[in-house]
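Here the complex is missing one protein chain, while the rest keep their positions.
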Amino acid sequence: MEIALSFLIGLFFTVAIYLLLSRSLIRMLLGIAIIGNGVNLLIFTIGRVTREVPPIVPSGEYAPLETIANPLPQALILTAIVIGFSLFAFLLVLTYRAYQELDADNTDTMRVAEPEDSPRPPLSY
Amino acid sequence: MNTVIFRTVAPYLAALMVLFSVFVLLRGHNEPGGGFIGGLIAASAIAIYGIAAGVDEVRKALVFHPIAVAGLGVFLAAIAGFMSLFVEAPFLKGLWLFLELSDGSELALSTPMLFDIGVYLVVVGAISSIALALEEDEETR
């Protein structure tokens, strides 16, 4: 199973990076969302995958009776999902606001912070 | 999207979802669930209610601004951490209090539970305030 997931993760990253390299902000946003999923799956797979046994101790027991899924990557991913969503929402709104104020959704035309003809630093004290 | 059926059903649906989210939150320590997922469910409920009934309606119903709710969440989580000061334990050490109820069952109060409630409130507050702000922006356009 891990092997199939590995190739799927490779595809996630390929698609995400291809989207991130486009100059359209919307496509880059989609890339961000996908790369987040790719990373989560990566952590999940590295922690090894087992079928259908959640990391929950049965009621009344002190330890699980059978082999269970690795809980540690799950804990890491759980917060990563929520944070990834916050970041995605932030970037989405940022894109939207940039589009409103600059009328630009292409990174080539967004040069306010780093204009092409920025002045040279002064040679004095 | 804003049909009569949707507008009629949405308040009940939202109420049910919030109730369910609290259930998911409280059972989270022993069964699948917890603050994060509970918070997300509640935030979805608020978002749905906002789409159906309008943001002003939701803000009235919530009384507090959602980001204030999120602030309360971080505050509670931090309080849960500082509780351990009283027993001279490290920051965020889990402390448990088991209360025997009159019917023989047991009620467990703990700082991890308080912490999880904090997480829940942060997620509800932050995400619903984002959703509401976007919906509001939509309405005024």
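Quick notes on this one:
The first chain written gets the first letter, and so on, giving A and B; residue counts start at 1 in each chain.
Just so it is clear, contacts are C-beta pairs under 8 Å (C-beta built on N, C-alpha and C of every residue); 3 or more make two chains touch, one makes a residue touch a chain.
In this text, contacts and distances are computed from a predicted model.
Within the choices "ABC transporter permease", "Multicomponent Na+:H+ antiporter subunit A", "Carbon-monoxide dehydrogenase large subunit" or "FAD-dependent oxidoreductase", the name that UniProt assigns to the complex's undisplayed chain is "Multicomponent Na+:H+ antiporter subunit A".
Among the chains on display, the ones the left-out chain touches in the entire complex are A, B.
Mapped onto subunit B, the footprint of the missing chain covers residues 28-37, 40-41, 43-44, 47, 51, 56, 59, 65-67, 70-71, 73-74, 77-78, 80-81, 91-92, 94, 96, 108, 110, 112-113, 115-116, 118-119, 122-123, 125-127, 129-131, 133-141.
One chain of the complex is left out; on subunit A, the residues touching it are 1-24, 26-27, 30, 33-34, 37-38, 40-42, 44-59, 61-64, 68-72, 74-75, 77-79, 81-90, 92-97, 99, 101-117, 120-121, 123-125.
Criterion: only the chains that are shown with their structure count from here on.
Taking each chain's centre as the mean of its C-alpha atoms, subunit A lies 25 Å from subunit B. Contact residues on subunit B toward subunit A in their complex (touch as defined above): 30-32, 34, 36, 40, 123, 126-127, 130, 134. Within the complex formed with subunit B, the residues of subunit A that make contact are 54, 56, 59, 78-79, 81-82, 85-86, 89, 93.
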